[in-house]
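A single protein chain has been omitted from the complex, and every remaining protein chain is retained in its original position.
To keep things simple, chains are lettered A, B, C, D and E as they appear, and every chain counts its residues starting from 1.
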Amino acid sequence: MSDPFFQPVSGFDLPRFAGIPTFMRLPHVDPGDPRLSQVQIGLIGVPWDSGTTNRPGPRHGPRQMRDMSTMIRAQNGATGVRPFERANCADLGDVAPNPVDIEDSMDRITRFYSKVREAGLLPLTAGGDHLSTLPILRALAKPEPLGLILFDSHTDLYKDYFDGMQYTHGTPFRRAIEEGLLDPRRMVQIGIRGTTYDSEDRDFAESVGVRVIPIEEFHARGPEDVMTEAKEIVGTAPTYVSYDIDFIDPAFAPGTGTPEVGGPNAFQALQVARMLDGVTIAGADLVEVSPPFDASGGTAYLGVSVMFEILCNMAMQPGPAPA
Amino acid sequence: MSDPFFQPVSGFDLPRFAGIPTFMRLPHVDPGDPRLSQVQIGLIGVPWDSGTTNRPGPRHGPRQMRDMSTMIRAQNGATGVRPFERANCADLGDVAPNPVDIEDSMDRITRFYSKVREAGLLPLTAGGDHLSTLPILRALAKPEPLGLILFDSHTDLYKDYFDGMQYTHGTPFRRAIEEGLLDPRRMVQIGIRGTTYDSEDRDFAESVGVRVIPIEEFHARGPEDVMTEAKEIVGTAPTYVSYDIDFIDPAFAPGTGTPEVGGPNAFQALQVARMLDGVTIAGADLVEVSPPFDASGGTAYLGVSVMFEILCNMAMQPGPAPA
Amino acid sequence: MSDPFFQPVSGFDLPRFAGIPTFMRLPHVDPGDPRLSQVQIGLIGVPWDSGTTNRPGPRHGPRQMRDMSTMIRAQNGATGVRPFERANCADLGDVAPNPVDIEDSMDRITRFYSKVREAGLLPLTAGGDHLSTLPILRALAKPEPLGLILFDSHTDLYKDYFDGMQYTHGTPFRRAIEEGLLDPRRMVQIGIRGTTYDSEDRDFAESVGVRVIPIEEFHARGPEDVMTEAKEIVGTAPTYVSYDIDFIDPAFAPGTGTPEVGGPNAFQALQVARMLDGVTIAGADLVEVSPPFDASGGTAYLGVSVMFEILCNMAMQPGPAPA
Amino acid sequence: MSDPFFQPVSGFDLPRFAGIPTFMRLPHVDPGDPRLSQVQIGLIGVPWDSGTTNRPGPRHGPRQMRDMSTMIRAQNGATGVRPFERANCADLGDVAPNPVDIEDSMDRITRFYSKVREAGLLPLTAGGDHLSTLPILRALAKPEPLGLILFDSHTDLYKDYFDGMQYTHGTPFRRAIEEGLLDPRRMVQIGIRGTTYDSEDRDFAESVGVRVIPIEEFHARGPEDVMTEAKEIVGTAPTYVSYDIDFIDPAFAPGTGTPEVGGPNAFQALQVARMLDGVTIAGADLVEVSPPFDASGGTAYLGVSVMFEILCNMAMQPGPAPA
Amino acid sequence: MSDPFFQPVSGFDLPRFAGIPTFMRLPHVDPGDPRLSQVQIGLIGVPWDSGTTNRPGPRHGPRQMRDMSTMIRAQNGATGVRPFERANCADLGDVAPNPVDIEDSMDRITRFYSKVREAGLLPLTAGGDHLSTLPILRALAKPEPLGLILFDSHTDLYKDYFDGMQYTHGTPFRRAIEEGLLDPRRMVQIGIRGTTYDSEDRDFAESVGVRVIPIEEFHARGPEDVMTEAKEIVGTAPTYVSYDIDFIDPAFAPGTGTPEVGGPNAFQALQVARMLDGVTIAGADLVEVSPPFDASGGTAYLGVSVMFEILCNMAMQPGPAPA
Partner (left out) sequence: MSDPFFQPVSGFDLPRFAGIPTFMRLPHVDPGDPRLSQVQIGLIGVPWDSGTTNRPGPRHGPRQMRDMSTMIRAQNGATGVRPFERANCADLGDVAPNPVDIEDSMDRITRFYSKVREAGLLPLTAGGDHLSTLPILRALAKPEPLGLILFDSHTDLYKDYFDGMQYTHGTPFRRAIEEGLLDPRRMVQIGIRGTTYDSEDRDFAESVGVRVIPIEEFHARGPEDVMTEAKEIVGTAPTYVSYDIDFIDPAFAPGTGTPEVGGPNAFQALQVARMLDGVTIAGADLVEVSPPFDASGGTAYLGVSVMFEILCNMAMQPGPAPA
């Protein structure tokens, strides 16, 4: 079992509504804390939404996800995994963004994750809008490009917005491929749907070898079949998992800025995360939770429930398991 | 490609949250405008709910649907159709109802749609409660009765309410049959469910040949099989499509006055609209969106997403395609 | 047909939004009223949530369920059953709880239901948190232990909370088994899911023979197969039906204190209740509706829709049918 | 003391959130009940909003006001009056409106109140939109026209709407003067404000002698001075009190259809009602509470708090006090 | 009277909930429209919030303000002014911002307002966060610096944020003074309150001669006395009026990103705007309305009510009155 210091507070001892809310009631370990070297999986908030072209709000995501995450208990009811006993997990706090300077914010994020990477631990991020993933990848995609499993309703592969803007939440994966952070032939995007400006993103995907699984195919084949293919695409080399909450149907996850109707339900949303077992996860994120559009917190709760499933898989990996 | 004047404003030029909201960011063409003759498909609001016997609110539907429709982009992600390039589309504004006189309001609606019909364009309506459909049909059902595909949780075939009231949102199709506006043998009603007063409406349907597909049958057979039958029933003669938002499960569409639990999900809601291809659509409506019961606008957004699917089919019809 | 006195008010006579709201617009028959002896099924509110360990609110459940139940009409649209013509039904009002004394409240509930049982009528309860079920069972489980069909995302079989607390909404069925109120071999729990503290509850279930059907199994087998097994487990001996609203996915039923994502949709929620036909229902409840977490009332409306399905089955039982 | 039957249920016995909600937890006495003759003040709901020209919803007002009124206790904290011991009060239920026929609804309301008047009791009404007051006055204004104290942000004295419509919630007092139900020289309107179509209503008021006290004057003079004048205007002859919730600033009473910013605060809202002592109240109403625009119920709670102040004054009148 | 083309649509003709929502139901005149030269006062939206350092959302302000502004009628109830008959008013639409580039957005705004200024009309703006005012002033403050009356809870005079950031919604007036757009000796800031980082802003104000009237002084002296002083400070030279909605207490205006409790009520909020008579208004704005924090629209409605008061004063100025 992992270090008792890293065990979350139980609801049997302190009711779930009580206490200062950290992710999943884990201890807060500041990146400057000597304990950092003992952490194996770090939960990190990126409260930032400057890449948002539509309805803002994900800057408030980490806080609401911390709040709702106090309803997560120690054991996965479906698989029996107890991740906090498998790996030392901690809440590393939030990256401090600069809300009025996109490039400075990206630099801050990359610096934070570089430090995390140097400390040898795996990051699990609560965003933030989807542009957050780009500066994270800049820190993690070393020495080789990573594979990517993306759950999303959008490809986020657009070339630019508003007369040449390179950095928006609709472009991170285009940039990441251009920068050599991701290997397009080891990339799969699941759940793509909704109206589109045009086919520029999809044409690009095809040209570089990114596999796009639209929602119609997802619903027709079912989660298991799709995830089997996804895992074949990324193989056993290190892979980043990026989960945009708008992958899920907005009836289940209304709190997001660019919803697209017709997505998976909550059970399927959990299933695909659970089926990441066997993937070599180099890092993961859950992005685009926008509390102003869901005051009830239901979206954030679904988001942290998905994060817990991803965390269970990360904790079961050979790498991060404690000695 | 259609006239550039009729292209919607792109989110790449003007962000989606900006601008005076017209339906799908189309140009506003007043019925008195000389441009009317160039319009092929007209989007019209009927802000009226005087036929409502339960919880009011659909009078606010068109405005909220215009607002949310600014998130609709130019291309259908599933089919690739770009309707605004196939047909000249415009927002014709709202019919001016008389909120305190039902019959005067119905006359106003019929006059508006008669003008639209004379101009040779196809109307796609955002209601309004379901009684709105009756005065629309009075303008359109010429010279022959129309077929009808109805998506709804209620038959709206009741004889009367409150001691003989003929005109409520529970009676429009009874009246339309009586008035010879609809051919009952070319009518199909899909998704019927919920508790009922009695069987009077269903007995009437059976007696005149209206096909009713209850939700249990819908869920058992699936959208494709049901829609195949529906298209056989209406055939290739002109057909009106009426889509009551309460067809959809209230978790997906809470903003409506008479919800019935247990309906289709959002993906199925889009599917059935997409499967209208091949139907000769003489006009269509999406009714009963009630913003006071869904301040978030999620219901309206789903409503306009369905309208976009219908619009794509209308734009692909031989008739309205530009010369 | 049952006594006209017991017919609910029709929406054709008094609109659904009008009138003092009783359950399903039934007459209010106080337990002290001489009419009590003519009632066959009594609808009762238990506005109490002192057993809640997480987010409170079910004390407000009965009132909101009464309000939303005025949208229930006289006939089951799926089965054609008209329960109010099959059995005399009435609203017996609320048990008066003591919000600051758990054991006194339990005694008050048991006394109320003992009186109901003595009057020979079947109770259908709107809770209240799940601890409510325990004092109800103390009144009803005579002379033999009852069977149980539980729809829930939690087993509610925990031994204790907070250093030995016996009575919380997470323990009622553990207590009921210990007290001999339920026969564990005739118990089935459907829909169990979510993160858990540990496996103590599930180990106990296994040790005494309670059948637990987790949500993964439910989704894989489907409602029909699961309900066939459930009915075999309880057989034809008297059985209590307990329906925790958190059985249903929180997108459909957000108004509850301990939601677990990934549950059944609303159609399935109705299906399993409808499939209780043939079970000898000794009493039933619908618990954990928490209005503060769903101001819109959608959760309560789904709750009363489920109650109506259960009521139809209760009314069709040989026992309660009128002479 | 009044008949114990007419005492409201105490929160010390049954918590405020429990029980079937009647107005102020009073007994429900149907107009057909023999107990009617013992009632001295009858609380009545008029769930009707067909006169609404803007945002609908007051049809839901009586139910939400009943719900929130369960937080009203037996004694006026400011004056010490215990109205339910001074006069037999009861909830007479709702008038059954016809939501799709304005004139029929007005007839139904007049018939209901005529019966009430014949029974010799004083009505205190929860609306409903402001048109409700007209058919009530038709029943009560006999044999002489009544005086009127109106609290409102609008004069409701317009001649007509929408090309000649006589009956809207903006015209009731014009009609009432024309029909001889109100004596314009004994009419005072307090709190008038907001943008206006034109001055037609104010010119009419001046021409017939209605005293209008705009909000600027109200704020400058203060409640006491204004109420002293108001009581001089109506004198000691029978007077009707009509209180539109939009008299109060929308920060305090957001749940209404036609709010006007800049009104009195809640304390002043209670003060003016409390200062009605000495007026011979022939009947009173509190109208335009629209729950869809205030799901929290705060507006309804303020509304019933005002009603309680009016009720205290009605109960202290020489007339209705018990023998 | 002004040109009939510029009269707003009356609620007597088209109900307020109907129609495509322009500001105050005025005609939409695009800056490229030849009609522009006839406009005397232009209402403009600036849907932009990139300067926001706390909770975002004002980018959605113009749309919600347009929506709620359809409840504004033609005549000022307090003063009798009919502004649309005094001056040709029109909705000029929104400036197209670039949501991911602050400086580009500021350039776009300045270009738009330069065009407006060249056309000789007075702009009345609906923001947008408070940084919007800076690029507007860059277009308007010619040839001389302007005076300023600011209603706000913050001075917005800070030097910089986040290690030297010059452009945030907390710095516009510091920048404007530095750039010579405002004359600090003709500046007054009313309503300042709340916790502060330090006194750097206030020290700067004092050093350059800006008059700051904190809320304590405002409440002690009252609106009239304060406004008399304010008008003396700015004198008769051209003055810009900037009204931050957070000037008003958050109970009246919750929909804003950086609320400070303890502000004026709605009546006072209108009073101070009404008391701008006599000021030579060179332009005005109402900023920081953030719809995601007030889904009901009450804040936006109060905002447009204030805008209408300012508009009345602008329309009564000698300059813009029609020939």
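We take it that contacts are C-beta pairs under 8 Å (C-beta built on N, C-alpha and C of every residue); 3 or more make two chains touch, one makes a residue touch a chain.
All of these numbers come straight from a predicted model, not from anything done at the bench.
Hidden chain, full complex: it touches shown chains A, C, D, E.
Residue A:Asp94 is the one among A:Asp94, A:Asp129, A:Asp183 or A:Glu260 that touches the chain missing from this view. Checked against the hidden chain, the listed residues D:Ala237, D:Ala266 or D:Met316 yield one contact partner: D:Ala266. For the chain missing from the display, the contacting residue among A:Pro47, A:Pro238 or A:Gly263 is A:Pro47, taking the whole complex into account. In the complete complex, the hidden chain is touched by one of E:Ser69, E:Thr125 or E:Thr258, namely E:Thr258. Chain E residues in contact with the hidden partner, per the touch definition given at the top, are 53-55, 161-162, 192-199, 214-216, 219, 249-251, 254, 258-259, 261-263, 265, 293-294.
Looking at chain D, the residues touching the absent chain are 10-13, 15-17, 71-78, 80, 249, 251-252, 265-267, 269-270, 296, 298, 301-302, 305, 308. Seen from chain C, the chain kept out of the figure touches residues 49-53, 55-57, 59-60, 98-102, 161-163, 165, 167-168, 292-293.
In this text, only the chains that are shown with their structure count from here on.
Listed here as common contacts of chain A and chain D: B, C, E. Per-chain CA centroids place chain A at a distance of 40 Å from chain E. For chain D, the set of residues touching two or more other chains reads 53, 55, 59-60, 99, 161-162, 293. If the chains shown are joined wherever they touch, the resulting network has some other arrangement, not a path, ring, star or complete graph.
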